[in-house]
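Here is the structure we will look at.
Shown here: the complex without one of its protein chains, the others still in place.
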Amino acid sequence: MKQIVIISGKGGTGKTSLVASFAALAGTSVLADCDVDAADLHLVVKPSPVSSHEFIGGKVAVIDGERCTDCGTCTDLCRFDAIAGESEERAVDSIACEGCGVCAWFCPGQAIDLVDAVEGEWYLSKTRFGPMVHARLNPAGENSGKLVSLLRAEARSIADTRKIDTVLIDGSPGIGCPVIASITGADLVLVVTEPTLSGLHDFERVIGLTRHFAIPSMVVVNKYDINEANTRRVEELATRLGTGVAGRVRFDPAVTEAQVEGAPLVEHSSNGAASDVVDVWKRVRWTLSEGGFVT
Amino acid sequence: MIEEKGSYVMKIAVSSTGPSLDAHMDERFGRCPCFVVASAGESDFEPVDNPCATQGHGAGIQAARLVAEHGVSVVLTGRCGPKASDTLAAAGVLVVTGYGGTVREALEKYNAENASS
Partner (left out) sequence: MRIGIASGKGGTGKTTVATNLARVAAREEKRVVYLDCDVEEPNGQIFLEPEVKWRRPVTVPVPEVDEELCDLCGQCGDICGFSAIVPIGKKVLIFPQLCHSCGGCRLVCPLDAIAEIPREVATLTAGEVDGVEYFQGLLKIGEAMSPPVIRALKAVAPQAELVIVDAPPGTSCPVVEAVRGCDKVLLVTEPTPFGLHDLELALDTIGCLGIPCEVVINRAGLNGEATRELCRSRTVEIAAELPDRRSIAEAYSRGEMAVDVDPDFRDRFVALLHRIEDQP
């Protein structure tokens, strides 16, 4: 069973569109939408729900007004400025609260309870391309990294149980907690970037991350024809850093048309960017099966 | 055979899907629903619930504390994360990964590989 994660460093480079096309090309796979802040894969792969579950991210402190003596110890000790107000108005701001439990531990009147924080929901669904796990984090939700880890574990478990070879993971932009949780233990990371200075800068940082965790990587340059000189710079940098080059995808209005239609690009058209995507998938598949690049 | 050295009895914990010797192992150290702790011969065992199974980050670390508190010397499991490994090492607990099958099979395999001459 192989796990492929598609990330980008910079946002908006085309990860989700690519994952949807890979799902269509891969036969049956387990799909995991780990971009839990802004999940979009479901708009194209059209899952039908099987089950939904609460996601408890951590704890949150709640002050019981009846037991509170207004001593202010909690406000003084809180490192996250999450407790403010006076007398009956003293309350915990649940968005600022980190759930560390210090206030509850030291409250002289034991007036603070540390309760489970429901930060969102996750779903098991089925799609034409295979089972899918995805989630919705509540607005201003925390612990997105934990939610990603949960989705990864579920996806692995489904792949094991149903003997499905491939897990396709749609990741999120950046290099922080949710991205780290997306890539650890993966067999291959595919970085989708764009031929811009911003894309180049962010690509270098995200490869720094894959190298930090010693995970093999490849890169694909999307909308490469916007700037062919920068495209070459990305590919040269990739080669210097030990990242494989999976290919290039041209700018094509069909990409948005497919999105509007709610279908993977490779089902919407067969030429233009769609044929570039097919080539990229072939190279990714070959790398996975041949043991490919190791950073 | 699991050795008895005077009054010291070596305990082995196996990460398991259920509280019996015939239960299938759970490959994951930190998130298994329970451990089967065997001592002084396979017939004598104790199931230990793992409340850390549903925790977020840190499940492995807390599971390591749990087995250490039960006086376990050896853990048999499928895979174990680096922080949990570090915690077990600090407690002087040996962790052996790559095990599978039923709990009984895992214990038999370990005994066979470690039989003293």
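For reference, chains read A and B in written order, and residue numbers begin at 1 within each chain.
FYI, a contact is a pair of C-beta atoms (placed from the backbone, for glycine too) under 8 Å apart; a residue touches a chain by one contact, two chains touch by 3 or more.
The shown structure was predicted, so the numbers you read here are calculated from the model rather than taken from an experiment.
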Please pick, from A:84, A:115 or A:197, the residue that touches the omitted chain in the full complex.
A:197
Pick out which of A:217, A:230 or A:243 touches the chain that's been left out of the picture.
A:230
By the contact definition given up top, give the residues of chain B that touch the hidden chain.
57-58, 61-62, 64-65, 68, 83, 86-87, 90-92
Residue ranges of chain A at the interface with the undisplayed chain:
8-13, 16, 36-38, 40, 43, 58-59, 77, 79-80, 95, 98-102, 105-106, 114, 137, 139-142, 144-145, 172-177, 179-180, 194-199, 201-202, 205-206, 208-209, 212-213, 226-227, 230, 256, 259-260, 262
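In this section, only the chains that are shown with their structure count from here on.
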Rounded to a whole Å, what is the gap between the Cα centroids of chain A and chain B?
33
